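Attaching a single structure in structure tokens format; questions to follow.
Note that this complex is displayed minus one protein chain, with the remaining chains in position.
Entry: subunit A
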Amino acid sequence: MSTAIDNETPTMMRSSGERRLPWYHLVFTGLVGAAIAAVLLLALDAFSIASMLILGFILHLVMGYLYSLVREGRRWAMDRLMMLIVIGAFALAMFPLVSLLWEVISRGGARVIAASPTPFAFWTNDMSGIIGGADAGGVLHATIGTLLITLWASVISIPIGLFTAIFLVEYADQGWRRVLGKGVTFLVDVMTGIPSIVAGLFGLSLFLAFLPDGQQGVRMGIMGSVALSLLMIPTVVRSSEEMLRLVSMDLREAAYALGVPKWLTIVRVVLRTAVAGLATGITLAIARVIGETAPLLLTVGMVTSINWSMFDGRMATLPTYINQQYRNGSANCMNDTVTNPVNQEVYACSVTTNIDRAWAAALTLIIIVMVLNIIARLVSHYFSPKISR
């Protein structure tokens, strides 16, 4: 009896005719869509993988929706359609990232591994004496330049940015400090929008203003660091400010109630609690400036050998190096070999050597940013509050 009653009770929750099909039904409509697209495109003689995927996906949207409408009902059909759109948007967003990584790793990686005279010599050589299509040379000088200039930019920006954020969060609460805080926030917002070339011009003219007339051609690494710090400070301020605001007022009050002075509370409790987020924000700020080209072209120029001094002469940097190598374009190989005028070494000539070096340098830059990110992750991991029992 009871089963009969159960079966005959069409509950409100089970609207008739609607049932969920297994997920692979939608894969089937996808394959059919792709097949129809392929046939159509072949018939029109316009076949390519990309157009097949795009047309196939659109057909898949339509057919998947209709199929689900017939078999599952209107509400599930809409669910399927939205799910497909979301997945499509995700794939579209991933496409440039994956293809860029693939291109950089395959083209740059090939050059780095196959670098002559020995594998990975690309990371231990500079460009002194490398002329024409010589299949040699490397990025050691540019890597050192990039690391030095970014380091100095960080040394300038992180304290300024962090202290500004501390002022905004901990001190700009009332009276004139509140007004000042609002002004600072506004200026930081404006600074965020400064074009990098303008930052470069600022860094350059700031130093040239102090140099005598005869030395207006002077370029130094520190000029580039100052220009980059102009771009970095607003990012550090904004991200640190958000992180410090996330620290609960309860923790500050807990420290005050123990008789801890305000400055020690900030150093030992607020900064300590927020350190994971601060590290992430600062890494992002570094990643933002490490690939800047325009300000460095203006302020530090380009050289072919290592320059360790931030205060004496031009330096090579990775973004400028990439720019220069790519602009050099294909090399002119009239002979099979090129001789280094400095040490008389003889290299093979390669038409694509400049382009290859640009890709390999791009790979180097990406690796540096990735290492920075890993360091930030480690900092977050080891310093973030632990809740485990």
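Keep in mind that, in the parts below, contacts are C-beta pairs under 8 Å (C-beta built on N, C-alpha and C of every residue); 3 or more make two chains touch, one makes a residue touch a chain; residues count from 1.
Everything below uses one rule, namely that contacts and distances are computed from a predicted model.
Trainee: Identify the UniProt protein name of the omitted chain, choosing among "LapA family protein", "cysteine desulfurase", "Phosphate ABC transporter ATP-binding protein" or "Prokaryotic ubiquitin-like protein Pup".
Mentor: Missing chain, per its UniProt entry: "Phosphate ABC transporter ATP-binding protein".
Trainee: Per the definition of touch given earlier, which of A:S68, A:N125, A:S225 or A:T273 contacts the omitted chain?
Mentor: A:T273
Trainee: Which residue, A:S48, A:T118, A:Q174 or A:Q216, contacts the hidden chain when the whole complex is considered?
Mentor: Counting the whole complex, the residue in contact with the absent chain is A:Q174.
Trainee: Out of A:N125, A:T265, A:N307 or A:N354, which touches the unshown chain?
Mentor: A:T265
Trainee: Tell me which stretches of subunit A touch the chain missing from the display.
Mentor: Answer for subunit A: residues 173-174, 248, 250-261, 264-265, 268-269, 272-273, 383, 385-389 touch the chain left out.
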